[in-house]
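Please read the structure below before turning to the comments.
For this depiction, one protein chain was excluded, whereas all remaining protein chains were kept in their positions.
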Amino acid sequence: MKIHRINPNKRWSDIVVYNGIGTFTEVADSDTSADIKGQVQQIFEQANTSLELIDSDNSRILAITIYITDFNNLDALNEVWDEYFPKNCAPSRACVKAQLADPEYLVEMTFTVAAGDKFKS
Amino acid sequence: MKIHRINPNKRWSDIVVYNGIGTFTEVADSDTSADIKGQVQQIFEQANTSLELIDSDNSRILAITIYITDFNNLDALNEVWDEYFPKNCAPSRACVKAQLADPEYLVEMTFTVAAGDKFKS
Partner (left out) sequence: MKIHRINPNKRWSDIVVYNGIGTFTEVADSDTSADIKGQVQQIFEQANTSLELIDSDNSRILAITIYITDFNNLDALNEVWDEYFPKNCAPSRACVKAQLADPEYLVEMTFTVAAGDKFKS
C-alpha cells in the first residue's frame, strides 16, 4: 500500500494519505490578522482545497482537533463551524487551549478525513 | 467503505468510525464538579458506553491523548487509569497540559479504538 504525500517539502507534507485516510493541519494562510471568524473561514476554505486534492469533500471529515488560543473566541468559532458541515456529517471533535507558533494565529485545526477511492491503494 | 457517525448533531458526532477505526472524545458529562478521580471514572464509564455502541470494549483501545489542566492531578488520574485496562491492553498514550472549554473540566481524553467487525465496511 502506497503512502501518498501531497506537496512534500523538507519540513512537512501538506497532506498525507495512507490506507484511505488523510491527515492535514491548517492555520489561516492568507490573512493572519483576521479575527477568529475570518481565520476559521480561511481554515475551512483551505480544508476544502485539501479535500479536493484527495478526491474528498466536507461530508467525509472523520475527526478534527481544535487548538484555540482563547476560549473567549469559542462561540464565534462555533458560529462558522456549525455552518460548515453538511447535515449529519459533523466529525468527532476535541477542543483544547494552546498557544500557537505565530502569535497572530488564533486557531489551528488537525483534520483526519476519508480520502477518495483512488487513494485506497 | 461507509463512514459511520453515531449521534451526529450540527457541531459533532459522538463517535465516528471508518475503516474499522473509531474516534471519540470524552469529558465528564454527568458531574463536572467531581474531583479528578471522579472525572476520570466518568470518562471511562462514558467510554465503555461508546465502545459498546461500536461493538468494541476496553481491550481494543489503540491510543488515548490526555489533556490535563494541572499535572498535580496526574498521580490521581493514573490510579484510576491503571485499574481500567485489561492486562496487556493499555493503549499508546500522550499526555499534555491544556486548559479546557469548561473551567470545571479537569481532563479531556481523545480515544482511537478498534471497532467491531460490522463497522469494517
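Quick notes on this one:
For clarity, chains are labelled A and B in written order, and residue numbers in each chain start from 1.
Just so it is clear, a residue touches a chain if its C-beta (ideal position, glycine included) is under 8 Å from a C-beta of that chain, and two chains touch if they have at least 3 such contacts.
Since the structure is predicted, the reported quantities are computational estimates derived from the model, not experimental observations.
Within the full complex, the residue among A:Ser13, A:Thr32, A:Asn48 or A:Asn73 touching the omitted chain is A:Ser13. Contact residues of chain A toward the unshown chain are 1, 3, 5, 8-16, 18-19, 23-25, 65, 67, 98-101, 108, 110.
Chain B residues in contact with the hidden partner, per the touch definition given at the top, are 19-21, 60, 62-63, 65, 71, 74, 78, 81-82, 85, 87-98, 112, 114.
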